[in-house]
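Take this structure first; my questions come after.
Missing here: one protein chain of the complex. Every other protein chain is in place.
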Amino acid sequence: MEIYELTVQELKEKLDKKEITSKEIFESYQARIQEKEKDIKAFVSLNDPKEIKENSIPIGIKDNINIRGTKTTCSSKMLENFVSPYSATVIEKLENENIISIGKLNMDEFAMGASTEYSYFQKTRNPWNLNRVPGGSSGGSAAAVASNMVPWALGSDTGGSIRQPASFCGIVGLKPTYGLVSRYGLVAFASSLDQIGPITKDVRDCAMLLNIISGHDEKDSTSAEKGKKDYMKNLEKDVKGLKIGLPKQYMGEGIHQEVKEKILEVAKKYEEMGAIVEECEFNCSEYALATYYIIACAEASSNLGRFDGIRYGYRAKEFSNLKELYKNSRSEGFGAEVKRRIILGTYVLSSGYYDAYYKKALQVRTLVKKEFERLFTTYDILLTPTAPSTAFEIGTKSNNPLEMYLADLCTVSINIAGLPAISVPCGIDSKGLPVGMQLIGKAFDEETILNAAYQYEKIEKFREKFRPEFKEK
Amino acid sequence: MQVSREEILHIANLADLNLKEEEIDTYLLHLQEILNFANIVNNAPIEKLGETIGASEKVNSFRKDEIKEFKDKESLLQNAPEEEEHMFHIPKVI
Partner (left out) sequence: MTTDYEMVIGLEVHSELSTKTKIFCSCPTEFGGEPNTHCCPVCMAMPGALPVLNEKVIEYAVKAGLAMNCEIAENSKNDRKNYFYPDLPKSYQISQFDMPLCKKGKVEIQTEQGKKTIGITRIHIEEDAGKLNHSEFGGGSLVDLNRAGVPLIEIVSEPDMRSSKEAEEYLKKVKSILEYIEVSDCKMQEGSLRADVNVSVRKKGETKFGTRTEMKNMNSFRSIVRAIEYEANRQIEILEEGGKIEQETLRWDDVSGKTFSMRDKEDAQDYRYFPEPDLVPIHLSKEYIQQIKESLPEMPESRKERYIKDFGLPEYDSNILTSSKYLSILFEGAEKICKNAKAVSNWIMSDITRILNEKELEPENIPFKAEDLGNLVILIDKGTISSKIAKQVLEEMFENPKTPEEIIKEKGLIQISDEGQIKQVVEKILQANPQSIADYKAGRDRALGFLVGQAMKETKGKANPQMLNKMFLEKLKK
């Protein structure tokens, strides 16, 4: 078995036993990148570490997370040449553990999208079928992990941007509870929804990476002041008696038949393991997606105002006054989807429309939270598909924004309520594409979803059964 | 709600974005489509419900009034498109 095929857990064991060196690990991944990157196009930039310390392990970082002295582009022309003056808190935490970035990963521009097609630089391709999208917006991160070009990666998730690409690429992705992981240094898309999270080959690595990146950060006011947990500790517990809710609303219209079938199989397997699975009602799914787009775009329209061509970022070549400098720089520096969302966000906040859209969305947010609270008085976790479909073909949705938004159907309500959710592969469909299931937990109860995910992974053995073919089909 | 051409131009101006003549219709169409979809929030049973501003339940996240200087001051200007005397150069204002 090649080094790049190992999980991080396995790498660590071999490092501890001195069976391999960190240098060998880095070299193995660099060789793999040489081989696969031309097909996958997951990286925006590569980092060649000058010295490799003992016990050092590589990682891939979504290109909206700042690393001091390196480029952070957000896959935008706006930040094509931007060099970060500081590092994100998660990067400092990784570096404290000798986990070093070997490259920045492609994404939809400013994390706005569900296919990574909205990157200014390149379209990343799905290793399971090169004609298909890897999902998004953390498509580069997911594709790089799935093709073994990095042992693990960090992504960010505002409405599904970790879980949906993890699902499309047949790997594990976790969106932590809002506030569990510091957002300091993550280029903001929608501040009240964004979270950084792990994208890994398996659930154990996911827990390990969460252990490292979680914890209170005084630089992020929304960071939770909770005691540090060991997310590896409870993985082996069985799931006997675990109460799992299966919300009907995420198994109905709009969800592909094959996906639904897979989720029902998962439910059956949980029952075989001794869990109790029950169908339940989640009564506000229809409002959640609209609410998500109102809130996310409103916040984005304000967050992206700082890209004005004055202190950093793209500045138009031609302008004759300040207003033109602003307008030309922003119009030339942002792609169409980003501009679309800025316009939508500006509209819903503007006088006359605030009450009709934004204010209502904040009220629906209360409704969504309450609905989850209600379900969690009965259930320990909820099970849904991660995405309505498996990976779609490149180019099929990129010109229809609303259809692209529907790819987030099953994931956005979790961000609205700030809950944790994990996507775990649960089989492949008839086209040979991975299907992902989503487990949703109570706030700050990552332990339970990680435990349930791990127990499922153990019997499903997805990584042993299936691997991507790197072919155009 | 029906969005007019004037309105989308006004909104783009507020956001400091240019819309080229040939782009206006597409942006208008997409905005209208998304808004039509977003109108569903008006059907939600939200009477008497408060507004949830953030996902966190936290209050009072404060910092002590203690100076911590950012060390690498030069790096704050390294990305400046145009710098003069350690300041950001822009077209003349007022």
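Should a chain be cited, it is by its letter among A and B, assigned in written order, with residues numbered from 1 in that chain.
One rule holds for everything that comes next: contacts are C-beta pairs under 8 Å (C-beta built on N, C-alpha and C of every residue); 3 or more make two chains touch, one makes a residue touch a chain.
This is a predicted model, so every value here is computed, not measured.
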{"item": "Neighbouring shown chains of the undisplayed chain, as defined at the top", "value": "A, B"}
{"item": "Identified contact with the non-displayed chain, of A:Ala88, A:Val266, A:Val364 or A:Leu382", "value": "A:Ala88"}
{"item": "Among A:Ile310, A:Leu344 or A:Leu433, the residue in touch with the chain that has been omitted", "value": "A:Ile310"}
{"item": "Interface with the undisplayed chain - residues on subunit B", "value": "14, 16, 53-54, 56, 58-70, 73, 76-77, 84-94"}
{"item": "Residue ranges of subunit A at the interface with the undisplayed chain", "value": "64-66, 72, 74, 79, 82, 84-86, 88, 183-188, 190-192, 218-222, 298-299, 301-302, 305-308, 310-312, 322, 326, 346, 349-351, 354, 358, 362"}
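Heads up, the rule we're going with is that only the chains that are shown with their structure count from here on.
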{"item": "Cα-centroid distance, subunit A relative to subunit B, in whole angstrom", "value": "22"}
{"item": "Complex contacts: residues of subunit A adjacent to subunit B", "value": "68-69, 81-83, 85-86, 178-179, 192-193, 218, 221-225, 284, 286-287, 290-291, 293-294, 301, 305, 308-315, 319-323, 325-328, 330-331, 334, 339-340, 342-344, 346-348, 350, 353, 356-357, 359-367, 369-370, 401-402, 405, 415-418"}
{"item": "Subunit B residues touching subunit A - in the complex, by the definition given at the top", "value": "1, 3, 7-8, 11-12, 14-19, 27, 30-31, 33-35, 37-46, 49-56, 58, 61, 63, 70, 72, 75-76, 78-82, 88, 90-91, 93"}
